[in-house]
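The complex appears here without one of its protein chains, the remainder shown in place.
Chain lettering (A and B) follows the sequence in which the chains are written, and residue indices restart at 1 in each chain.
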Amino acid sequence: MSSRLASSAILPVLLLAGFAAVPFAATALDQPFWISFFARILIYAIAASALNLALGYGGLVSFGHALFMGLGSYAVALPAFHGIANGWVHLGLCIVACGLVALAVGAISLRTSGMAFIMITLAFAQMGYFALVSLKQYGGDDGLPVAATSRFGGFDLGSTLPLYATALVVLALVTWWMAKLRVAPFGMALRGARQNARRINAIGLEARRLQLVAFVISGAICGVSGMLLANLNAFASPSSLAWTVSGELIVMVVLGGIGTVAGPIVGALVFLGLEEVLKGWTEHWMVIFGPLIVLMALVGRRGIVGLIDLWPKAARPATPVPVSEGGV
Amino acid sequence: MASLRTEGLVKRYGALLVTDHVSLDIRVGELHAVIGPNGAGKTTLINQLSGELPADEGRIVFGGQDISGLPVHQRARAGLLRSYQITSIFEEFTVVENATLAAMAAKRHAWRFWTPMRDDPVARDAAEAAVSAAGLTSHSDTLAGELAYGQRRQLELAMALAAQPKFLLLDEPMAGMSVQESAAVTDLLRGLKGRYTILLVEHDMDAVFALADRISVLVYGSVMFTGTPDEIREHPEVRAVYLGDETV
Partner (left out) sequence: MSAALLFVQLLNGLQYGVLLFLLAAGLTLVFGIMSFVNLAHGSLYMVGAYAAALTYGAAGSFLLAVLAAMGAALVVGLLLEVAIVSRLYRRDHLDHVLATFGLVMFFNELVRLVWGPQPLFVQVPEVLAGTVQLFGFNYPSYRFAVIAVGLLVAVGSYWLIHKTRVGMLIRAGAQNPQLVGALGVNIGLLNAMLFGVGAMLAGLAGAMAGPLLSVQSGMGEPVLITTLVVIVIGGIGSVNGALYAALIVGVVDTLGRVLLPLLMRQVAERSVADAAGPALASMLVYLLMAGVLALRPQGLFPARRG
C-alpha cells in the first residue's frame, strides 16, 4: 500500500505518544488497572506487528503465530521454575527458541502454499499446544506460574510500570524498524514476492528464502511479546497457544490495516478495546464480535488505517493487497 | 554479453513431444529470433531456457557453463534474464521501484534491512538507465498497476534490462500492441542490439525481419531451419509452413 498516511510517521508517533501518556493519566485518575490493561494492548501490538511482517509484507497467512507467543512465555516460566531470574537468559532463550522453531516450521510449511500453508501452520501451533499440555511437571493444562520474573540488573519486569515502559520501548523500536524495513531492500523484495513470486525469482532473488527469513524474524519478535506477557501475568499457560489466539492476531492485523506500519497498533487497540467494552455489556460478547469479524471479511480488507487513508479522497485508487501465502 | 547453446533439448507431455531435440546456438552479441506457428512450442522452449520448466533431456550451456540443473533465480543471477509474454510486474510499486528492485537483485543488495532501497545509488542509477532505455522516464513515479498496456510491456522490458543481463530472453514483447507501439519497441530493441545477446520470440514479422541477425523456425517442437532473414525469406518449406499467408 503506497499511500501517504499508511506509510507516514504521524499515526504511529501519535499512538505511541498516547500510550506514553497512559501511566500518568492512570495515576492522576487513580485507575491503576489501566496500566496493566494498556500494557496488554502494547504486548499484543508487538505480536501483531511481528505477524504483520509475515502476513502483511510477506503475504504468508500464518495461523500459528500463537505458537511463538506461547514459546516466549515459557522461555520465562521454565527457567524461572528452575530458579533462573536473569532477564538476559530469558530473552536469549526466547529469541533463540522462537527463531529455531520458526526456522523449522517455516522451512516445512513453505514447501506448500495457499490453503495448505494456512492449515500446516495451524497444525504446528496445535502440536506445540499439546506438547506443552503433556508436560505435567511444568503445570500441563493448568499452566505454570512464573516463579521469578525477568530481572535485568535491578530492573524487574515483574512490576507493572517497568513492564509497561519496556513494552512501550519495544513496540516503538519494532514499529520504527518495520517502517524502515518496508522500504528497505529486503522489505521491498519481500513485498515483491507477495505480489509476484514468479517475477522475484526471474530477477534473481529466491522468493522462498525471503519468505523464510521474514517468518523467522516474525517468530522471534512474536516470542518477545510472549516473554513480556508472561511477566505481566506472572503466568505461562498452554492456552496462550490456542488456535483462537492465532486467529485473533490475524484479526488485529487485518482490522488495523494489513501491510501498514500503524495497522498492528491500531488493530490491537481497537480489538482489545472493543472486547473490553462488549464484555461490560455481556459475558457472551463473542456472539456480537464474531459476526463483526465476518462482516469485516465480507466488506473488504482495507482496515482502519486504509479507511482513514481514503478520507481525504486525494489518495490513489487502492489496489487490494494480494496474499501469496507461502511457497511459490 | 554471453552466448547460449542448447543440445538436444527434449520435453514431453505424456506421449506428446513438445520440444523435439532442439539444438540452438545463439552467438555472443547476436539478436536471434525464434518464429513458428502457434502451438509450435515457443513458450515451452523459453520456459526451459529460463528454468521454469525442467527439460526431460538435453543440455543448456550458458556462457560456457552448463546451467541445465540450475533453478530460475540462479540462472537470473548468472545473467540470463527474461521478459514475459503476459506482463508480470509488481503492480503496487512505481515504475522506478520495479526497476530498482530488479537492479538491486542483480547487485546482490537485497539482504539489507535498514536503509531505504531508493537511497542505494548504484541500484538506483542502473534502474533509471533501464527505465530510460525502455522509454518510460516520464512515468518513473507512476504505479505499475496504473500504466497503460503498452507501457506495462515497456516496464516488462525495463525490468529485464535493469537486472544487468548478459542475455535477454524476450517472450513476445510486442504482444497485443498497436502498429505504432510495435514500431516504437522495434526501435528500442534496435538500440539494444550489440549491447546484449538477445533471443527474441515474436509473431510480428516486420519486427523480426528488421531486427534479427539470424532466425530459427520452430515447427511442431523442432527447429526446421536456422538462417539469416534473407535465407528464411527464400526457403520454400518455411514459406509453405509458416509464411504462406504473410506478405514479407
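Note that in this section contacts are C-beta pairs under 8 Å (C-beta built on N, C-alpha and C of every residue); 3 or more make two chains touch, one makes a residue touch a chain.
As the structure is a computational prediction, the values presented were derived from the model and not from experiment.
Counting contacts over the entire complex, the absent chain touches A. Taking the complete complex into account, A:112 is the one of A:8, A:36, A:86 or A:112 that touches the chain left out.
Checked against the full complex, the one of A:61, A:78, A:168 or A:241 touching the unshown chain is A:61.
Although one chain is not drawn, the whole complex shows that of A:16, A:47 or A:251 it is A:251 that touches it.
For chain A, the residues touching the absent chain in the complete assembly are 55, 61, 63, 108-109, 111-112, 114-116, 118-120, 122-124, 126-127, 130-131, 133-137, 243-244, 247, 250-251, 254, 284-287, 289-298, 301, 322-323, 325.
Note that only the chains that are shown with their structure count from here on.
Averaging Cα coordinates per chain places chain A and chain B 42 Å apart. Per the touch definition, chain A reaches chain B in the complex via residues 1-2, 177, 180-181, 183-189, 191-192, 195-196, 198-207, 210, 316, 319, 321.
Those residues of chain B lying in contact with chain A across their complex are 50, 52, 71-74, 76-77, 81-82, 84, 88-94, 97, 100-102, 104-106, 109-118, 120, 123, 143, 145-146, 159, 163.
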